[in-house]
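Not every chain is included here, but those present sit where they belong.
Just so it is clear, A and B label the chains in written order, and each chain counts residues from 1 on its own.
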Amino acid sequence: MNWLKNAWYVAAFANELDGARVVARKLLGTAVVMLRHSDGRIAALEDTCPHRLMPLSAGRRVGDELQCGYHGMRFDVNGACTLAPGQTHIPPKACVRSFPLVQRHGLLWIWMGSQDRADARLIPDIRWNEHPEWTSSRGYHHVEVDFQLAIDNLMDLGHESWVHLRTIGQGEEECIPNYPVKVTVRGEGLIHAHREMPNIEAPPFFAMILNHSGRIDRWQTAVSLSPSICMTDVGIYPVDTAPEEAFRGHVLHLLTPESATTTHYFWAFARNKRLVDEELTQAVYQAVSQTFDEDAVILKMQQSQVEKYGAAVPRVAMRVDEAPIRTRRLLEALVKRETEDPGFIYRPELMIDDTTPPLAMAQARGAQ
Amino acid sequence: MNWLKNAWYVAAFANELDGARVVARKLLGTAVVMLRHSDGRIAALEDTCPHRLMPLSAGRRVGDELQCGYHGMRFDVNGACTLAPGQTHIPPKACVRSFPLVQRHGLLWIWMGSQDRADARLIPDIRWNEHPEWTSSRGYHHVEVDFQLAIDNLMDLGHESWVHLRTIGQGEEECIPNYPVKVTVRGEGLIHAHREMPNIEAPPFFAMILNHSGRIDRWQTAVSLSPSICMTDVGIYPVDTAPEEAFRGHVLHLLTPESATTTHYFWAFARNKRLVDEELTQAVYQAVSQTFDEDAVILKMQQSQVEKYGAAVPRVAMRVDEAPIRTRRLLEALVKRETEDPGFIYRPELMIDDTTPPLAMAQARGAQ
């Protein structure tokens, strides 16, 4: 697969390793098992016994070690074999590959490329997932689609009215694609697709969040940071209030390829208001989860069609494809450089959002 | 696949498109979606959005148009794109392939070959499905078998006693294969396999139909018209009555390849007596449906064995294979001509049955 290898990918939410839990997950085509040492260190090992290939996750955890369920060989968090029953000498090859794993912003980040290039400073700043000024609703979807098609879908601001008719798209929203989207490349792997919808009727979900039933200004910015992070910056505020006071949601879409046709989708909807309202946290979770269920149905169908036709999509490019296509080109260029230049290391932009809200709408309205 | 391309195939029963129904069906390996326009026109389109390959049938019908469920693009019954949300210019490539579709004898006929060669006069006359002098019991079976093996089975008059032991084959019938079958080629794609069974015990089903419990004369003519139509002409009458008064069934077997290993089987049992007896229509439906269920089991098993052995059947030709093999040769010759001669167009025989009943039996009995 044309995945960028030397990059950090999200492997799990940090709390998945709470207690003595062992998490097995295929990442970029490789079976990985993760656990947290009792001293707090976290570890990711290839989930395969070097002897007869048994998944270590099918054995059991003994203290801070993993024991193979076939012949009892034990491996520590570095992948070294500490016990081979029936023999004292342990062959040097009887060890397990380990992967750099770093905890940051409530997430575990894994580096599947060259181990000596793993530099935790290259982890992008997506602090909204775990930050005192934001409250997150988090979830996970297993999506049966090629990673790239999942990113296409997130960068495409034109499908809401049909795919999400029952959740975030409604009556008024039918015309969403008619609001222009401005696409800008912000860096080597960073792209923004921005749309403003001034003075529209608030869909019920937003009306509930704002506790306001009149007209609102609304913006959406779909952000992609190659290779694997998307973020949707959503802003809403009543037309008679200041944009700086907007309710903002930063929706993190953290996509990690599982295989050529399946993708791990870790997500979080972080909001900047009503931070301690647990009921709202749940309501957002439900709404977002249902929205992504709708995407999953469409994506699985598209994947199945792409395989059936052996054809790339889009077959004919429409305007909604502008951001997806430009996003792909950035990633393809990075993969090409990585493949051709052994010394190349991709340094993603660390700051990916606009901290101040877009003001064009208020100005536009002022000029009306 | 070696399918004859320039030919009409049955795509559906006409009433499947009643109301605003949309029917999606794979035909000759291609996904097709069919609907009837409110002005009565019928249309068959490739069931694939030209944008991102989504099946149009997975979206919804809006008036007389199909709307893709992903980005809301709409297509009319000719396959032209009438709406692309978010843009006014519609690229010329954003259209869907359409196929000629004709309604005749209560059936919808599709032409998957070169569109400019579709000529509705080439549709064979199988009027019995919908004709004032005949009453039909109709059904559909999805059969997991190569189209060709399904035709083999229909042209083979030797398997009743074993496959259909519980339906149309019984005690007396054990000796059916001992009655000789006469195979005659009637045209470029037309073949008849005819058998007469004078003076035999009526099996219960026929006794019920005739309301007669004594001995009968019985004939069977298996007809094949390349590439996709079989018809079994069944005649029965009490030995002391005139053959011209026989109860006749014309069993239509309309086979359309779905894929290399699956076949659509539309069927109708049309009878020439007791035309308004709805109870009989139902009883015939039940009996025929059960009989074809029995065939489906055998055919699926045969298909599975053919795939497993990678071998063609029959491996050794028996007498029951005469009509199947001659039928195949006609079709193979047609496919060869179509492949080799770009100007060739197959003109099937339009009349496929013998309108007068075979009299040999009565004559033979007279001579006894």
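Just so it is clear, contacts are C-beta pairs under 8 Å (C-beta built on N, C-alpha and C of every residue); 3 or more make two chains touch, one makes a residue touch a chain.
Everything quoted here is computed from the prediction, not taken from an experiment.
Visitor: Let me spell it out: one sequence, repeated, and 2 copies placed. What is the copy number of the whole complex?
Guide: The entire assembly in this structure file is built from 3 identical chains.
Following the convention adopted for this analysis, only the chains that are shown with their structure count from here on.
Visitor: So how far apart, in whole Å, are chain A and chain B when each is placed at the average of its C-alpha atoms?
Guide: The mean C-alpha positions of chain A and chain B differ by 52 Å.
Visitor: Applying the document's contact rule, which stretches of chain B touch chain A when the two form their complex?
Guide: 48, 50-55, 58-59, 67-73, 84-87, 91, 93-94
Visitor: Show me the residue ranges of chain A that touch chain B in the complex, using the header's touch definition.
Guide: 156, 158-159, 161-163, 177-178, 298, 301-302, 305-306, 309, 311, 313-320
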